[in-house]
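I have placed the structure first, in the form of structure tokens, so that the comments after it can refer back to it.
The other protein chains are all here in position, but one chain of the complex has been omitted.
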Amino acid sequence: MQEKVKDAPASPFQWVGSRPERPDGVDKVTGRARFGADMAMAGQLVGRVLRSPHAHARIRSIDTRAALKLPGVKAVVTRDDFKDQPSEFIPAGEMMINYRDVVRNVMAREKVLFEGHAVAAVAATSAAIAKQALKLIKVDYEVLPHVIDVVEAMQPGAPLLDEGLITAGVEPAPNKPSNVAKRVEFALGDIEAGFKQAEVVIERSFTTKPVHQGYIEPHACVASVSEDGQAELWVTTQGHWIVRAHCARLLGWDVSQIRVTASEIGGGFGGKTVVYLEPVALALAKKSGRPVKMVMTREEVFRASGPTSGAHLRVKIGARKDGRIVAADAELKYQAGAFPGSPVQPGAMCAFAPYDLENVKVVGYDVVSNRPKVAAYRAPGGPIAEFAVEQVMDDIAKAIGMDPVDLRLKNAAKQGTKAAYGPKFGPVGLIETLEAAKAHAHWRTPLAKNQGRGIASGFWFNIGGETAVSMSLNEDGTLSLTAGTPDIGGLRASLCMMAAEELGIDIGKIRVQIGDTGQLGYNFLTGGSRATFSSGMATVEAAREVIKEACKRAAKLWELPEDAVEYVGGAVRPAGPNAGKHTPMSLKDIAGIAGKTGGPIAGYARINAHGAAPSFATHIADVEVDPDTGRVWVVRYTAIQDAGRAIHPSYVEGQYQGGVAQGIGWALNEEYIYGADGKLQNPGFLDYRVPVASDLPMIDTVIVEVPNPRHPYGVRGVGETPICPPMAAIANAVCNATGVRFTDLPMSPPKVLAALDEARAKGAAKI
Amino acid sequence: MDMRYEAPKSLDQAVALLVAEKGEARVLAGGTDLLVQMRTDVVEPALLVDIKGIAELREIKDEAGGFRVGAAVTGAELKEHPKLKAMWPGVVEAANLIGSTQVQGRATMGGNLCNGSPAADSVPALIAASAKACIVGPQGRREVAVEEVMLAPRKLSLAKGELIASFLLPARPPRAGDAYLRFIPRTEMDIAVVGCGVCLTLDAKDVCTAARVSLGAVAERPLLVAAAAAALVGSTVDAAALDKLDAAARAACRPIDDKRGTKDYRIKVAGVLARRATQIALERARKA
Partner (left out) sequence: MAKHHVAATVNGDGVEFLCETDETLLDVLRNQLGLTGTKEGCSTGDCGACSVTVDDRLVCSCLMLGVEAGGKSITTIEGMADGEALHPLQKKFIEHAALQCGICTPGFLVAAKSLLERTPDPTETEVRYWLAGNLCRCTGYDKIVRAVLDAAAEMRGA
């Protein structure tokens, strides 16, 4: 069951914290909602991409002449259609990007660096002709040795992806290239001294596999470029201003030339924060003079769009017997895929973030290999590091005979804790989630045979960033709200609720849309759990601007000074000594006089949202293990997390449940499987095994509310933290069920059975 | 590039179309494997012969105390036939493990067998049940034990122009029961890592008088494991018999390592599934 912890008296809010129907609900249950592939433009062509069959090869030549001669083929593009870009890292939300690499990822230049790497693209009058045209493109490859595994890629003598890659962050700089793009380090205090105080030290190594975001909607877009160079792009994305920026840069066009409309988006989880098809579709549209529609197949999604990193990890924690952690040390090696830029830095920052520690050191390596370039995936980097740390925490608790919740409580980060990565936390809710876990019936319920219970905590930063929102008071008193962060999971409902709360009106009077790039100032993307936080903050500001203007207009009508009127309960009325002198005017009344008192009334907020606050979670997992086949089922699960304040609790619960389900998949069955030939063997939902409905139990949630003082409604981002604890919570549960510690993901049946048999042979297994 | 599509109304027409085609001809039943293979260019047929318009291929008929099941009957239709389900629950359950509810609405046992996968779920269950395939071709009709149809991955013992028209499920002996289990990492939607079909018959004293054990996904084709059956016959299916069965099942495996499982894992799990399926079949036989 869903429950909500609320010690506070009855909510002071009319809308915030309630569960109204979402404004886009009917469109989404009737099939009206238009997603990336649902748009058609008159005369559109079908665009298809030719992809590398090799994991690593030099491109000697590309001959497109035969394809161009095929009737129905209207354009072909290759590396020659995209200008090279200088090497320069720029921030792109939670990840850094380098346009030198982006242009190469969109279309291979000197080399193909992974199987599925785009080499050329065609636009043709039908899918069948486009497919035939791809077969007519002759690419001459010099096949090179490849490297898939991160540890092998770090070895001297490993095949080099980029002969010019010198490890950054190492002094002095290495004089030879390698596949190690970067070393990062975060440290606090002195771990050597810390470990000397330790009475218990546990050190373990772990591995995780790359996992895909697994959004059900493949990448899709439709592009049109007119004869005067003005371009329209319809695309499924987490950030259409980002798409505009990348496309303008790669094509050498003015930003103002491209108008990007975000379609409804069928899941992203970080994977739709980068460009793949979009610049290609625009280039094909420009060349052909016709609109071009491009949709990836599921196989292309798996082979060519970003999963998150697989990793090798080592974690060492020292504690005193009273449970105080005195030193924590970690080494993280993350696969970046074909180009630098794994989320090892945020991973290193997250690793020990839940704990108030004096001596910490985390070193991370960003390593390239012949796999698709990783993209952000829900708390990028965090779940990988936390999977390792939270298991070692569990071992420490076992070693000193302490309850694992108590161990975490003893060391929990709180207001004033200085994190190893720099900042001091404001009010945070980790302790509250741990106490809620201890108080939860789940924590005390007896287990059945072959079952085990585990807990783990998790952390994610959350971000703010550039945001613009506009709000217009319509002539009948209703309002139109336009935001610029694509709505993936109920954002429009939350924005309407905050606007209605501010305006003191019924939520039904506000209609919200996601505007295109021509309608608002720059909006950073929906990611980093920022949309409800940032667009909410901007919505509140825009609403307050509308209120201010409404007051101004009434004051003008009543011939009162502006500060002699106030806005209460959805109406403007005279205040102070003038109270009662005029009949209060509702927003509808104000809308009626807008024309003659100065014209349309609107609010426009353009902010860089500061004050994003982290969200902590504690999860409890129960598993059952089949001793004969090694199959693990999650039989009960409770996710407890600090939301700051839940604007729409149903969608907050939904974020918790969705993060947990993805975490269960990551823990048990999801992985990229490569053959010796460097080719991905499971590029489909048949063998890339995301959880199905019958795999999961109900996922119980507890929303803890420790408001973020820097948001008008106390909001913290909630979307990413829920994927951080599940892998460790499940591994801890499996360990408690079997007596065997599982350090390699996924905990798939063959691996579990092999480990159980090995432990049984030594008498070390419980089942 | 152009693919022809024909939907004959009779078996004779279907055979004639298959015989006449010079390029690659494919029989289209439920299409749940074939369409995927066409989409990914694994097969590029010149001709599709849709057999769903042929009445006898779409029927379940009583025959010789058992049932004749048309090769193009879907999994969902099998499940909705109470008498068939009561007589051969293992076969119906096996056919209903193939894919999702949606796939059940299309997928057929004929297609499952002719797809030529060693991991086909319905095949070990049909083999355990002593089912025969009725093969029709230019030379007429022949009945063949199901275990003789598939030779190796994607390779069948059918000649050009031949197709499977139906399966004959015999009358189930008194005090007999069948069962099929497969192992997959998830609860649904996967291809079997190992599959095991069992059918056994008891006498009045609960002694096993006959048994058939078939394993899927542990060799190049579904296996009929005589040694595993022999482990049960003459016993009361007690712990000792189950141990022998487990060992015989494992000994019969000659699997490969692939993305779905290791050799070692498949061998171990084959023994486990043989035990578990036998216990279900035993329960059913006792109640029959």
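Chains here go by letter, A and B, matching the order in which they are written, and residues are numbered from 1 within each.
In this section, a residue touches a chain if its C-beta (ideal position, glycine included) is under 8 Å from a C-beta of that chain, and two chains touch if they have at least 3 such contacts.
No experiment lies behind these values; they were computed from the predicted model shown.
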Option from A:298, A:324, A:582 or A:760 whose C-beta touches the chain left out: A:298
Touching residue (missing chain; options A:115, A:162 or A:217): A:217
Selected residue (touches chain absent from view) among B:35, B:151 or B:240: B:35
Given B:99, B:137, B:161 or B:222, the one touching the chain that is not displayed: B:99
Residue among A:66, A:90, A:128 or A:143 that touches the chain left out of view: A:128
Residue ranges of chain A at the interface with the undisplayed chain: 19, 21-22, 24-26, 28-35, 37-38, 40, 128, 213-218, 264-269, 295, 297-298, 488-490, 648, 650-651, 653-654, 657-662, 684-686, 690-696, 698-699
Chain not shown, touching residues in chain B: 2-5, 28, 30-32, 35-36, 38-40, 48, 50, 52, 74, 76, 99-103, 105-106, 187-189
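The criterion applied here is as follows: only the chains that are shown with their structure count from here on.
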Euclidean distance of C-alpha centroids - chain A vs chain B, Å: 44
Parts of chain A lying in touch with chain B, wherever the complex brings them together: 128, 132, 299, 628-631, 668-669, 673, 681-682, 685-687, 689, 691-692, 694-695, 748-750, 753-754, 757
Interfacial residue positions of chain B with respect to chain A in the complex: 1, 40, 183, 185-191, 193, 259-262, 264-265, 268-269, 272
